[in-house]
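Only one protein chain is missing; all other protein chains are in place.
Then we have chain A:
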Amino acid sequence: MRRLTVLRSPVGAASAVLLTILLALAIFAPLLWGDRAAAINTDALQQGPSADHLLGTDQLGRDIFFRVLVATRLTIGLALLATVIGVATGLVLGSVPSVLPRWAARIVTSAVNIAVAFPGLLLALFFAVIFGTGTIGAALAIAFAITPSFARLTQTLTASVSGRDFIAAARVCGVGRFRLLTRHVLPNIAEPLVINATLAAGSALTAFAGLSFLGIGVQAPSYDWGRLLGEGLNRIYISPAPALGPAVAVVLAGLAFNLFGEAAAAGHRQRSHRAATLAPKTTSAPADAGLLTVRNLHVSFPGGITPVRGVSFTVHKGEMIGVVGESGSGKSLTALAVSRLVEHPGTVTADTLEFNGKPLDRTPDRELGTRLAMVFQDPTTSFNPTKRIGRQIAEVSEVHQGLGRGAAARKAVDRLDAVRIPEPERRAKQYPHEFSGGMRQRAMIAMGLMGEPQLVIADEPTTALDVTVQREVLKLLARIRQDRSAAVLLISHDITVVAQTCDRVLVMYAGRIVEELPTDELFTAARHPYTTALLKAVPDLDTDRDAPLAVIPGRPPEPGEIGRGCPFAPRCPLADDQCRTEEPELTTHRQDHRVACWKSETELAGVR
(Lines give C-alpha, C1' and ligand atoms only; values in the text may rest on other atoms or scores of the structure.)
Protein backbone atom coordinates (compact mmCIF):
# COMPACT_ATOMS: atom_id res chain seq x y z
CA MET A 1 0.00 0.00 0.00
CA ARG A 2 2.60 2.48 1.15
CA ARG A 3 4.94 1.80 -1.75
CA LEU A 4 2.19 2.62 -4.22
CA THR A 5 2.00 6.23 -3.09
CA VAL A 6 4.77 6.91 -5.63
CA LEU A 7 2.34 6.12 -8.43
CA ARG A 8 -0.16 8.73 -7.29
CA SER A 9 1.91 11.70 -8.44
CA PRO A 10 1.89 12.33 -12.23
CA VAL A 11 5.70 12.33 -12.38
CA GLY A 12 5.84 9.09 -10.44
CA ALA A 13 3.24 7.41 -12.64
CA ALA A 14 4.87 8.57 -15.90
CA SER A 15 8.33 7.47 -14.84
CA ALA A 16 6.97 4.14 -13.62
CA VAL A 17 5.39 3.51 -17.04
CA LEU A 18 8.67 4.47 -18.74
CA LEU A 19 10.64 2.14 -16.49
CA THR A 20 8.25 -0.73 -17.18
CA ILE A 21 8.64 -0.23 -20.94
CA LEU A 22 12.43 -0.15 -20.57
CA LEU A 23 12.46 -3.34 -18.54
CA ALA A 24 10.14 -5.06 -21.02
CA LEU A 25 12.45 -4.03 -23.85
CA ALA A 26 15.48 -5.23 -21.94
CA ILE A 27 13.88 -8.63 -21.53
CA PHE A 28 12.12 -9.14 -24.86
CA ALA A 29 13.92 -7.00 -27.48
CA PRO A 30 16.93 -9.36 -27.91
CA LEU A 31 14.56 -12.35 -28.28
CA LEU A 32 12.31 -10.63 -30.80
CA TRP A 33 14.71 -8.59 -32.85
CA GLY A 34 18.16 -9.98 -32.02
CA ASP A 35 18.55 -11.48 -35.49
CA ARG A 36 17.47 -8.38 -37.36
CA ALA A 37 19.83 -6.23 -35.32
CA ALA A 38 22.73 -8.52 -36.16
CA ALA A 39 21.86 -9.04 -39.86
CA ILE A 40 24.60 -7.68 -42.07
CA ASN A 41 23.40 -6.23 -45.35
CA THR A 42 26.18 -5.18 -47.72
CA ASP A 43 23.68 -3.65 -50.13
CA ALA A 44 22.62 -1.02 -47.62
CA LEU A 45 25.75 0.41 -45.97
CA GLN A 46 25.52 3.63 -43.99
CA GLN A 47 22.11 4.60 -45.24
CA GLY A 48 20.02 7.42 -43.83
CA PRO A 49 16.56 6.91 -42.28
CA SER A 50 14.00 5.21 -44.50
CA ALA A 51 10.78 3.23 -44.17
CA ASP A 52 12.83 0.00 -44.00
CA HIS A 53 15.37 1.36 -41.58
CA LEU A 54 13.82 3.97 -39.27
CA LEU A 55 17.16 5.26 -38.00
CA GLY A 56 19.26 4.19 -40.99
CA THR A 57 22.02 1.56 -41.07
CA ASP A 58 25.62 1.37 -39.87
CA GLN A 59 28.84 0.69 -41.80
CA LEU A 60 27.97 -3.00 -42.07
CA GLY A 61 24.40 -2.25 -43.16
CA ARG A 62 22.81 -3.33 -39.82
CA ASP A 63 19.55 -1.66 -38.85
CA ILE A 64 20.29 0.96 -36.15
CA PHE A 65 16.72 1.18 -34.85
CA PHE A 66 16.71 -2.49 -33.91
CA ARG A 67 20.24 -2.25 -32.59
CA VAL A 68 19.09 0.51 -30.23
CA LEU A 69 16.17 -1.62 -29.03
CA VAL A 70 18.32 -4.71 -28.56
CA ALA A 71 21.04 -2.70 -26.80
CA THR A 72 18.53 -1.87 -24.05
CA ARG A 73 19.32 -5.16 -22.31
CA LEU A 74 23.07 -4.64 -22.12
CA THR A 75 22.78 -0.96 -21.23
CA ILE A 76 20.22 -1.37 -18.45
CA GLY A 77 21.77 -4.63 -17.30
CA LEU A 78 25.20 -3.10 -16.92
CA ALA A 79 23.83 0.01 -15.21
CA LEU A 80 21.93 -2.16 -12.72
CA LEU A 81 24.92 -4.45 -12.19
CA ALA A 82 27.17 -1.46 -11.47
CA THR A 83 24.55 0.00 -9.12
CA VAL A 84 24.08 -3.27 -7.24
CA ILE A 85 27.83 -3.74 -6.75
CA GLY A 86 28.27 -0.07 -5.81
CA VAL A 87 25.37 0.05 -3.40
CA ALA A 88 26.25 -3.26 -1.78
CA THR A 89 29.87 -2.23 -1.26
CA GLY A 90 28.73 1.13 0.06
CA LEU A 91 26.30 -0.52 2.42
CA VAL A 92 29.01 -2.79 3.81
CA LEU A 93 31.54 0.03 4.18
CA GLY A 94 28.94 2.28 5.72
CA SER A 95 27.59 -0.19 8.25
CA VAL A 96 30.67 -2.19 9.32
CA PRO A 97 31.96 0.64 11.51
CA SER A 98 29.10 -0.05 13.90
CA VAL A 99 30.20 -3.68 14.24
CA LEU A 100 33.99 -3.24 14.19
CA PRO A 101 36.15 -2.27 17.15
CA ARG A 102 36.54 1.46 17.48
CA TRP A 103 40.02 1.86 15.94
CA ALA A 104 39.09 -0.18 12.84
CA ALA A 105 35.82 1.72 12.50
CA ARG A 106 37.72 4.98 12.50
CA ILE A 107 39.99 3.82 9.65
CA VAL A 108 37.03 2.75 7.49
CA THR A 109 35.18 5.99 8.17
CA SER A 110 38.19 8.15 7.30
CA ALA A 111 38.80 6.22 4.09
CA VAL A 112 35.19 6.76 3.05
CA ASN A 113 35.39 10.46 3.94
CA ILE A 114 38.46 10.88 1.74
CA ALA A 115 36.87 9.00 -1.16
CA VAL A 116 33.73 11.16 -0.94
CA ALA A 117 35.86 14.21 -1.71
CA PHE A 118 36.58 12.97 -5.27
CA PRO A 119 34.02 13.59 -8.03
CA GLY A 120 32.29 10.38 -9.09
CA LEU A 121 33.15 10.52 -12.77
CA LEU A 122 36.81 11.16 -11.98
CA LEU A 123 36.81 8.04 -9.79
CA ALA A 124 35.12 6.10 -12.58
CA LEU A 125 37.80 7.14 -15.11
CA PHE A 126 40.52 6.33 -12.60
CA PHE A 127 39.15 2.87 -11.93
CA ALA A 128 38.50 2.30 -15.65
CA VAL A 129 42.21 2.78 -16.30
CA ILE A 130 43.12 0.44 -13.43
CA PHE A 131 40.70 -2.33 -14.36
CA GLY A 132 41.48 -1.96 -18.06
CA THR A 133 39.07 -1.29 -20.90
CA GLY A 134 36.16 -3.65 -21.29
CA THR A 135 32.71 -4.33 -19.96
CA ILE A 136 33.68 -5.75 -16.56
CA GLY A 137 36.27 -3.04 -15.97
CA ALA A 138 33.78 -0.29 -16.73
CA ALA A 139 31.10 -1.87 -14.55
CA LEU A 140 33.51 -2.11 -11.60
CA ALA A 141 34.75 1.42 -12.22
CA ILE A 142 31.26 2.88 -12.07
CA ALA A 143 30.32 0.69 -9.11
CA PHE A 144 33.26 1.90 -7.06
CA ALA A 145 32.56 5.46 -8.08
CA ILE A 146 29.09 5.13 -6.52
CA THR A 147 30.42 3.40 -3.40
CA PRO A 148 31.77 6.32 -1.34
CA SER A 149 28.60 8.40 -1.41
CA PHE A 150 26.55 5.35 -0.46
CA ALA A 151 28.88 4.42 2.33
CA ARG A 152 28.58 7.94 3.64
CA LEU A 153 24.79 7.95 3.35
CA THR A 154 24.59 4.63 5.21
CA GLN A 155 26.86 5.96 7.96
CA THR A 156 24.76 9.08 8.42
CA LEU A 157 21.45 7.20 8.46
CA THR A 158 22.85 4.52 10.76
CA ALA A 159 24.07 7.17 13.16
CA SER A 160 20.66 8.80 13.27
CA VAL A 161 18.88 5.50 13.95
CA SER A 162 21.49 4.37 16.50
CA GLY A 163 20.55 7.26 18.77
CA ARG A 164 16.99 6.05 19.13
CA ASP A 165 15.76 4.36 22.28
CA PHE A 166 14.81 1.09 20.63
CA ILE A 167 18.47 0.44 19.83
CA ALA A 168 19.39 1.07 23.46
CA ALA A 169 16.49 -1.14 24.54
CA ALA A 170 17.71 -3.97 22.30
CA ARG A 171 21.23 -3.60 23.68
CA VAL A 172 19.94 -3.83 27.22
CA CYS A 173 18.15 -7.02 26.20
CA GLY A 174 21.50 -8.44 25.14
CA VAL A 175 21.07 -8.30 21.36
CA GLY A 176 24.45 -8.65 19.60
CA ARG A 177 25.98 -5.97 17.39
CA PHE A 178 25.53 -7.90 14.17
CA ARG A 179 21.89 -8.67 14.84
CA LEU A 180 21.33 -5.07 15.89
CA LEU A 181 22.61 -4.03 12.48
CA THR A 182 20.62 -6.49 10.41
CA ARG A 183 17.38 -6.53 12.38
CA HIS A 184 17.06 -3.03 13.77
CA VAL A 185 19.26 -0.61 11.87
CA LEU A 186 19.05 -1.70 8.23
CA PRO A 187 15.24 -2.13 8.03
CA ASN A 188 14.81 1.36 9.39
CA ILE A 189 17.09 3.01 6.87
CA ALA A 190 16.06 0.91 3.90
CA GLU A 191 13.62 3.38 2.42
CA PRO A 192 15.97 6.34 1.79
CA LEU A 193 18.63 3.88 0.65
CA VAL A 194 16.35 2.33 -1.98
CA ILE A 195 15.37 5.76 -3.24
CA ASN A 196 18.97 6.83 -3.55
CA ALA A 197 19.85 3.56 -5.26
CA THR A 198 17.23 4.30 -7.93
CA LEU A 199 18.77 7.72 -8.47
CA ALA A 200 22.22 6.13 -8.59
CA ALA A 201 21.02 3.69 -11.27
CA GLY A 202 20.11 6.66 -13.45
CA SER A 203 23.57 8.18 -13.07
CA ALA A 204 25.24 4.81 -13.58
CA LEU A 205 23.38 4.46 -16.87
CA THR A 206 24.54 7.81 -18.20
CA ALA A 207 28.06 7.30 -16.84
CA PHE A 208 28.24 3.92 -18.57
CA ALA A 209 27.08 5.44 -21.84
CA GLY A 210 29.83 8.01 -21.39
CA LEU A 211 32.55 5.40 -20.88
CA SER A 212 31.37 3.35 -23.89
CA PHE A 213 31.21 6.49 -25.95
CA LEU A 214 34.82 7.25 -25.03
CA GLY A 215 35.75 3.71 -26.10
CA ILE A 216 36.71 2.42 -22.65
CA GLY A 217 33.39 0.78 -21.93
CA VAL A 218 31.67 -1.95 -23.93
CA GLN A 219 33.90 -3.36 -26.68
CA ALA A 220 32.83 -4.69 -30.12
CA PRO A 221 31.16 -6.93 -31.08
CA SER A 222 29.00 -6.16 -28.00
CA TYR A 223 27.22 -2.87 -28.15
CA ASP A 224 25.30 -0.61 -25.80
CA TRP A 225 23.74 2.80 -26.34
CA GLY A 226 26.97 4.63 -25.59
CA ARG A 227 28.83 2.63 -28.19
CA LEU A 228 26.06 3.11 -30.80
CA LEU A 229 26.16 6.82 -30.04
CA GLY A 230 29.92 6.88 -30.60
CA GLU A 231 29.58 5.06 -33.93
CA GLY A 232 26.74 7.30 -35.07
CA LEU A 233 28.56 10.47 -34.12
CA ASN A 234 31.17 10.08 -36.89
CA ARG A 235 28.65 10.97 -39.53
CA ILE A 236 26.28 13.16 -37.57
CA TYR A 237 26.60 15.95 -40.17
CA ILE A 238 25.58 13.64 -43.01
CA SER A 239 22.85 11.77 -41.19
CA PRO A 240 21.96 12.75 -37.59
CA ALA A 241 19.44 9.95 -36.94
CA PRO A 242 21.93 7.12 -36.11
CA ALA A 243 23.45 9.25 -33.34
CA LEU A 244 20.22 10.84 -32.10
CA GLY A 245 18.45 7.46 -31.69
CA PRO A 246 20.73 6.10 -28.95
CA ALA A 247 21.12 9.60 -27.47
CA VAL A 248 17.36 9.87 -26.98
CA ALA A 249 17.32 6.38 -25.47
CA VAL A 250 20.03 7.34 -22.96
CA VAL A 251 18.22 10.53 -22.00
CA LEU A 252 14.85 8.82 -21.62
CA ALA A 253 16.21 5.97 -19.54
CA GLY A 254 18.26 8.32 -17.36
CA LEU A 255 15.20 10.51 -16.83
CA ALA A 256 12.99 7.54 -16.02
CA PHE A 257 15.30 6.36 -13.20
CA ASN A 258 15.91 9.85 -11.82
CA LEU A 259 12.27 10.98 -11.89
CA PHE A 260 11.10 7.74 -10.32
CA GLY A 261 13.67 8.19 -7.57
CA GLU A 262 12.63 11.82 -7.07
CA ALA A 263 8.95 10.91 -6.92
CA ALA A 264 9.66 8.17 -4.40
CA ALA A 265 11.75 10.57 -2.33
CA ALA A 266 8.99 13.18 -2.43
CA GLY A 267 6.50 10.59 -1.21
CA HIS A 268 8.89 9.63 1.57
CA ARG A 269 9.38 13.24 2.65
CA GLN A 270 5.65 13.77 2.69
CA ARG A 271 5.14 10.82 4.97
CA SER A 272 7.90 11.73 7.37
CA HIS A 273 7.01 15.39 7.53
CA ARG A 274 3.38 16.37 7.50
CA ALA A 275 3.23 20.11 7.88
CA ALA A 276 0.83 22.69 6.89
CA THR A 277 0.48 26.92 5.56
CA LEU A 278 -1.93 29.67 6.10
CA ALA A 279 -5.54 29.96 4.99
CA PRO A 280 -7.76 31.45 7.66
CA LYS A 281 -11.36 31.88 6.75
CA THR A 282 -13.85 33.49 9.05
CA THR A 283 -17.37 34.67 8.77
CA SER A 284 -18.66 36.91 11.47
CA ALA A 285 -21.95 37.36 13.23
CA PRO A 286 -22.83 39.51 16.23
CA ALA A 287 -21.97 38.05 19.60
CA ASP A 288 -21.91 39.15 23.20
CA ALA A 289 -18.93 41.31 24.00
CA GLY A 290 -15.75 39.80 25.38
CA LEU A 291 -12.09 40.29 24.74
CA LEU A 292 -11.98 37.12 22.70
CA THR A 293 -15.17 35.68 21.33
CA VAL A 294 -15.15 32.30 19.64
CA ARG A 295 -18.32 30.75 18.24
CA ASN A 296 -18.51 27.43 16.46
CA LEU A 297 -14.81 27.24 15.61
CA HIS A 298 -13.74 24.44 13.29
CA VAL A 299 -10.25 23.53 12.19
CA SER A 300 -10.04 20.92 9.50
CA PHE A 301 -7.42 19.22 7.38
CA PRO A 302 -7.71 17.52 3.99
CA GLY A 303 -9.05 14.00 4.10
CA GLY A 304 -12.08 14.93 6.17
CA ILE A 305 -10.14 15.22 9.42
CA THR A 306 -11.55 17.86 11.73
CA PRO A 307 -9.62 18.01 15.01
CA VAL A 308 -11.58 21.05 16.28
CA ARG A 309 -15.35 20.62 15.88
CA GLY A 310 -17.44 23.57 16.87
CA VAL A 311 -15.73 25.17 19.85
CA SER A 312 -17.37 28.21 21.47
CA PHE A 313 -16.09 30.24 24.39
CA THR A 314 -15.54 33.78 25.55
CA VAL A 315 -12.55 35.23 27.32
CA HIS A 316 -13.29 38.41 29.24
CA LYS A 317 -10.84 41.14 30.03
CA GLY A 318 -8.35 40.22 32.72
CA GLU A 319 -9.63 36.66 33.08
CA MET A 320 -7.46 33.59 33.43
CA ILE A 321 -8.95 30.63 31.62
CA GLY A 322 -7.54 27.12 31.55
CA VAL A 323 -8.03 24.71 28.67
CA VAL A 324 -7.48 21.09 29.69
CA GLY A 325 -7.32 18.15 27.33
CA GLU A 326 -5.18 15.23 26.25
CA SER A 327 -3.22 14.92 23.03
CA GLY A 328 -5.59 15.03 20.07
CA SER A 329 -8.28 16.90 21.99
CA GLY A 330 -7.80 19.95 19.76
CA LYS A 331 -6.70 22.32 22.54
CA SER A 332 -3.49 23.44 20.86
CA LEU A 333 -5.13 23.86 17.46
CA THR A 334 -7.79 26.01 19.09
CA ALA A 335 -5.02 28.24 20.46
CA LEU A 336 -3.29 28.37 17.09
CA ALA A 337 -6.54 29.25 15.33
CA VAL A 338 -7.09 32.12 17.75
CA SER A 339 -3.61 33.47 17.08
CA ARG A 340 -3.98 32.89 13.31
CA LEU A 341 -1.15 30.40 13.23
CA VAL A 342 -2.90 27.39 11.71
CA GLU A 343 -0.86 26.48 8.68
CA HIS A 344 -1.81 25.18 5.26
CA PRO A 345 -3.49 22.82 4.45
CA GLY A 346 -5.43 23.41 7.64
CA THR A 347 -8.54 25.58 7.30
CA VAL A 348 -10.18 27.57 10.05
CA THR A 349 -13.86 28.48 10.01
CA ALA A 350 -16.04 30.02 12.68
CA ASP A 351 -19.35 31.82 13.01
CA THR A 352 -17.56 34.36 15.13
CA LEU A 353 -13.89 34.81 15.77
CA GLU A 354 -13.45 38.24 17.29
CA PHE A 355 -10.62 39.81 19.21
CA ASN A 356 -11.29 43.12 20.93
CA GLY A 357 -14.59 43.53 19.08
CA LYS A 358 -13.05 43.10 15.63
CA PRO A 359 -13.14 40.03 13.38
CA LEU A 360 -9.77 38.37 13.74
CA ASP A 361 -9.13 38.06 10.01
CA ARG A 362 -9.49 41.82 9.65
CA THR A 363 -7.24 42.67 12.58
CA PRO A 364 -3.97 44.04 11.14
CA ASP A 365 -0.84 42.02 11.92
CA ARG A 366 0.66 44.97 13.72
CA GLU A 367 -2.25 45.20 16.11
CA LEU A 368 -2.32 41.47 16.70
CA GLY A 369 1.44 41.50 17.21
CA THR A 370 1.20 43.95 20.09
CA ARG A 371 -2.15 43.02 21.66
CA LEU A 372 -1.84 39.27 21.64
CA ALA A 373 1.15 37.36 22.96
CA MET A 374 1.83 33.68 22.44
CA VAL A 375 4.01 31.49 24.64
CA PHE A 376 4.89 28.04 23.35
CA GLN A 377 5.78 24.80 25.06
CA ASP A 378 9.39 24.49 24.12
CA PRO A 379 11.41 27.63 24.83
CA THR A 380 14.48 26.03 23.22
CA THR A 381 13.04 26.09 19.73
CA SER A 382 11.23 29.41 20.08
CA PHE A 383 14.44 31.46 19.94
CA ASN A 384 16.93 31.81 17.12
CA PRO A 385 20.10 30.24 18.56
CA THR A 386 22.44 32.58 16.63
CA LYS A 387 21.07 35.89 17.89
CA ARG A 388 21.34 37.58 21.27
CA ILE A 389 18.24 37.33 23.45
CA GLY A 390 17.96 41.12 23.88
CA ARG A 391 18.12 41.68 20.13
CA GLN A 392 15.40 39.14 19.42
CA ILE A 393 13.10 40.64 22.02
CA ALA A 394 13.79 44.19 20.81
CA GLU A 395 12.94 43.26 17.23
CA VAL A 396 9.28 42.85 18.17
CA SER A 397 9.00 46.53 19.00
CA GLU A 398 11.00 47.60 15.97
CA VAL A 399 8.67 45.70 13.69
CA HIS A 400 5.32 46.28 15.38
CA GLN A 401 5.71 49.63 17.09
CA GLY A 402 8.29 51.31 14.86
CA LEU A 403 10.66 51.97 17.75
CA GLY A 404 14.29 52.87 17.03
CA ARG A 405 17.00 50.33 17.73
CA GLY A 406 18.21 52.02 20.91
CA ALA A 407 14.76 52.57 22.37
CA ALA A 408 13.73 49.01 21.55
CA ALA A 409 16.85 47.63 23.22
CA ARG A 410 16.16 49.65 26.38
CA LYS A 411 12.59 48.43 26.42
CA ALA A 412 13.77 44.84 26.03
CA VAL A 413 15.99 45.18 29.12
CA ASP A 414 13.09 46.69 31.01
CA ARG A 415 10.82 43.78 30.11
CA LEU A 416 13.45 41.19 31.02
CA ASP A 417 13.54 42.92 34.38
CA ALA A 418 9.75 42.74 34.55
CA VAL A 419 9.83 38.95 34.20
CA ARG A 420 12.45 38.89 36.99
CA ILE A 421 15.47 37.88 35.06
CA PRO A 422 18.41 38.90 37.25
CA GLU A 423 20.97 41.34 35.75
CA PRO A 424 18.77 42.00 32.72
CA GLU A 425 21.35 44.19 30.97
CA ARG A 426 24.01 41.53 31.00
CA ARG A 427 21.51 38.78 30.22
CA ALA A 428 20.15 40.68 27.20
CA LYS A 429 23.57 40.37 25.58
CA GLN A 430 23.63 36.60 25.98
CA TYR A 431 22.61 33.91 23.52
CA PRO A 432 19.70 31.50 24.07
CA HIS A 433 21.99 28.58 24.98
CA GLU A 434 23.33 30.58 27.92
CA PHE A 435 19.82 30.68 29.40
CA SER A 436 18.28 27.82 31.37
CA GLY A 437 14.91 26.42 30.25
CA GLY A 438 12.95 28.44 32.79
CA MET A 439 14.84 31.63 31.93
CA ARG A 440 14.17 31.11 28.24
CA GLN A 441 10.48 30.68 28.94
CA ARG A 442 10.50 33.90 30.96
CA ALA A 443 12.36 35.64 28.12
CA MET A 444 9.68 34.36 25.76
CA ILE A 445 7.05 35.94 28.01
CA ALA A 446 9.11 39.14 28.11
CA MET A 447 8.94 39.16 24.32
CA GLY A 448 5.17 38.97 24.54
CA LEU A 449 5.21 41.93 26.93
CA MET A 450 6.97 44.19 24.44
CA GLY A 451 3.59 45.24 23.17
CA GLU A 452 0.70 45.91 25.52
CA PRO A 453 -0.85 42.46 25.40
CA GLN A 454 -4.49 42.18 26.34
CA LEU A 455 -4.41 38.45 25.86
CA VAL A 456 -1.56 36.02 26.55
CA ILE A 457 -2.03 32.57 25.05
CA ALA A 458 0.26 30.07 26.75
CA ASP A 459 0.31 26.61 25.17
CA GLU A 460 1.75 24.11 27.68
CA PRO A 461 4.23 26.76 28.86
CA THR A 462 5.57 24.65 31.71
CA THR A 463 5.48 21.12 30.33
CA ALA A 464 9.16 21.16 29.36
CA LEU A 465 10.18 22.70 32.69
CA ASP A 466 11.07 21.30 36.09
CA VAL A 467 8.46 21.60 38.83
CA THR A 468 10.27 24.29 40.80
CA VAL A 469 10.67 26.35 37.62
CA GLN A 470 7.12 25.58 36.55
CA ARG A 471 5.83 27.29 39.66
CA GLU A 472 7.83 30.42 38.91
CA VAL A 473 6.49 30.65 35.35
CA LEU A 474 2.90 30.12 36.49
CA LYS A 475 3.31 32.79 39.14
CA LEU A 476 4.69 35.12 36.50
CA LEU A 477 1.63 34.60 34.31
CA ALA A 478 -0.62 35.30 37.28
CA ARG A 479 1.29 38.49 38.01
CA ILE A 480 1.06 39.76 34.43
CA ARG A 481 -2.64 39.35 34.65
CA GLN A 482 -2.77 41.19 37.96
CA ASP A 483 -0.46 44.08 37.02
CA ARG A 484 -1.54 44.62 33.43
CA SER A 485 -5.07 43.27 33.59
CA ALA A 486 -4.26 41.06 30.62
CA ALA A 487 -6.35 37.97 30.06
CA VAL A 488 -4.54 34.63 30.01
CA LEU A 489 -5.55 31.51 28.11
CA LEU A 490 -3.54 28.70 29.68
CA ILE A 491 -3.52 25.42 27.79
CA SER A 492 -2.37 22.34 29.64
CA HIS A 493 -2.75 18.59 29.86
CA ASP A 494 -2.30 18.87 33.63
CA ILE A 495 -5.56 19.52 35.40
CA THR A 496 -3.82 20.34 38.69
CA VAL A 497 -1.80 23.13 37.06
CA VAL A 498 -4.97 24.67 35.70
CA ALA A 499 -6.84 24.18 38.96
CA GLN A 500 -4.17 26.10 40.82
CA THR A 501 -4.07 29.17 38.65
CA CYS A 502 -7.23 29.74 36.60
CA ASP A 503 -10.67 31.21 37.22
CA ARG A 504 -12.50 29.00 34.79
CA VAL A 505 -11.70 25.68 33.15
CA LEU A 506 -12.64 24.45 29.70
CA VAL A 507 -12.33 20.68 29.42
CA MET A 508 -11.80 19.52 25.84
CA TYR A 509 -12.27 16.03 24.49
CA ALA A 510 -12.12 14.91 20.84
CA GLY A 511 -12.27 18.42 19.37
CA ARG A 512 -15.06 19.79 21.53
CA ILE A 513 -15.55 21.47 24.86
CA VAL A 514 -17.31 18.90 27.02
CA GLU A 515 -17.47 20.95 30.18
CA GLU A 516 -16.90 24.51 31.25
CA LEU A 517 -16.99 25.47 34.91
CA PRO A 518 -15.46 27.75 37.55
CA THR A 519 -12.24 26.30 39.01
CA ASP A 520 -13.66 26.46 42.54
CA GLU A 521 -16.26 23.90 41.56
CA LEU A 522 -13.88 21.61 39.67
CA PHE A 523 -13.38 19.15 42.54
CA THR A 524 -16.85 19.42 43.98
CA ALA A 525 -19.32 19.96 41.18
CA ALA A 526 -17.79 18.69 37.93
CA ARG A 527 -20.49 16.83 36.02
CA HIS A 528 -19.07 15.36 32.83
CA PRO A 529 -17.95 11.75 33.36
CA TYR A 530 -14.69 12.53 31.54
CA THR A 531 -13.88 15.41 33.87
CA THR A 532 -14.64 13.42 36.99
CA ALA A 533 -12.70 10.40 35.71
CA LEU A 534 -9.72 12.59 34.87
CA LEU A 535 -9.70 14.10 38.33
CA LYS A 536 -9.64 10.65 39.87
CA ALA A 537 -7.10 9.14 37.48
CA VAL A 538 -4.31 11.63 38.04
CA PRO A 539 -2.37 10.98 41.23
CA ASP A 540 -1.33 13.91 43.36
CA LEU A 541 0.34 14.23 46.73
CA ASP A 542 -2.90 13.39 48.52
CA THR A 543 -3.81 10.24 46.56
CA ASP A 544 -4.45 7.09 48.62
CA ARG A 545 -1.36 4.94 48.09
CA ASP A 546 -2.98 1.68 49.08
CA ALA A 547 -5.84 1.74 46.58
CA PRO A 548 -5.30 1.20 42.86
CA LEU A 549 -5.57 4.36 40.77
CA ALA A 550 -8.87 4.95 39.05
CA VAL A 551 -8.53 4.04 35.40
CA ILE A 552 -10.32 5.29 32.31
CA PRO A 553 -10.51 2.28 29.97
CA GLY A 554 -9.44 2.68 26.35
CA ARG A 555 -7.80 5.78 24.98
CA PRO A 556 -8.81 9.13 23.53
CA PRO A 557 -9.88 8.85 19.85
CA GLU A 558 -7.64 10.15 17.07
CA PRO A 559 -9.14 13.08 15.14
CA GLY A 560 -9.81 10.75 12.18
CA GLU A 561 -11.71 8.19 14.26
CA ILE A 562 -14.50 10.34 15.63
CA GLY A 563 -17.80 8.91 14.51
CA ARG A 564 -21.41 9.29 15.60
CA GLY A 565 -22.46 9.87 19.12
CA CYS A 566 -20.61 11.16 22.14
CA PRO A 567 -16.89 10.59 21.53
CA PHE A 568 -16.40 9.66 25.17
CA ALA A 569 -19.12 6.98 25.04
CA PRO A 570 -16.73 4.05 24.36
CA ARG A 571 -14.91 4.83 27.63
CA CYS A 572 -17.86 5.97 29.68
CA PRO A 573 -19.43 3.74 32.35
CA LEU A 574 -22.83 5.40 31.87
CA ALA A 575 -23.06 5.27 28.09
CA ASP A 576 -26.33 4.06 26.62
CA ASP A 577 -27.79 3.91 23.12
CA GLN A 578 -28.51 7.61 22.94
CA CYS A 579 -24.89 8.39 23.90
CA ARG A 580 -23.63 6.10 21.17
CA THR A 581 -25.77 7.56 18.42
CA GLU A 582 -26.27 11.23 19.20
CA GLU A 583 -23.60 13.71 20.19
CA PRO A 584 -24.76 15.92 23.09
CA GLU A 585 -24.49 19.71 22.72
CA LEU A 586 -22.78 21.89 25.29
CA THR A 587 -25.72 23.24 27.28
CA THR A 588 -25.96 25.54 30.24
CA HIS A 589 -26.38 23.53 33.40
CA ARG A 590 -26.24 26.38 35.84
CA GLN A 591 -24.78 29.87 35.66
CA ASP A 592 -21.10 29.64 34.54
CA HIS A 593 -21.40 25.91 34.16
CA ARG A 594 -21.89 24.24 30.78
CA VAL A 595 -21.82 20.48 30.15
CA ALA A 596 -22.16 18.28 27.06
CA CYS A 597 -23.69 15.11 28.46
CA TRP A 598 -27.05 13.37 28.11
CA LYS A 599 -27.07 12.10 31.65
CA SER A 600 -29.04 13.72 34.42
CA GLU A 601 -27.64 14.91 37.72
CA THR A 602 -28.86 11.84 39.61
CA GLU A 603 -27.39 9.40 37.11
CA LEU A 604 -24.07 11.26 37.20
CA ALA A 605 -23.97 11.29 40.99
CA GLY A 606 -23.56 7.52 40.86
CA VAL A 607 -20.11 7.66 39.33
CA ARG A 608 -18.75 10.68 41.09
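In this section, a contact is a pair of C-beta atoms (placed from the backbone, for glycine too) under 8 Å apart; a residue touches a chain by one contact, two chains touch by 3 or more; residues count from 1.
Going forward, contacts and distances are computed from a predicted model.
> Considering only the chain that is not displayed, what protein name does its UniProt record carry among "Peptide/nickel transport system ATP-binding protein", "Cytochrome c domain-containing protein", "histidine kinase" or "Phenylacetate-CoA oxygenase subunit PaaJ"?
In UniProt, the chain that is not shown appears as "Peptide/nickel transport system ATP-binding protein".
> Which of A:468, A:587 or A:602 sits in contact with the chain that's absent?
Of the listed residues, the one touching the omitted chain is A:468.
> Sort through A:53, A:227 or A:481 and give me the one touching the missing partner chain.
Considering all chains, including the one not shown, the answer is A:481.
> Please identify, in ascending order, the residues of chain A that touch the omitted chain?
Chain A touches the chain not shown through residues 164-166, 168-175, 183-184, 187-188, 326-327, 437, 466-471, 474-475, 478-479, 481-482, 493-497, 499-501, 523, 533-534, 537-543, 545, 548-553, 555-556, 571.
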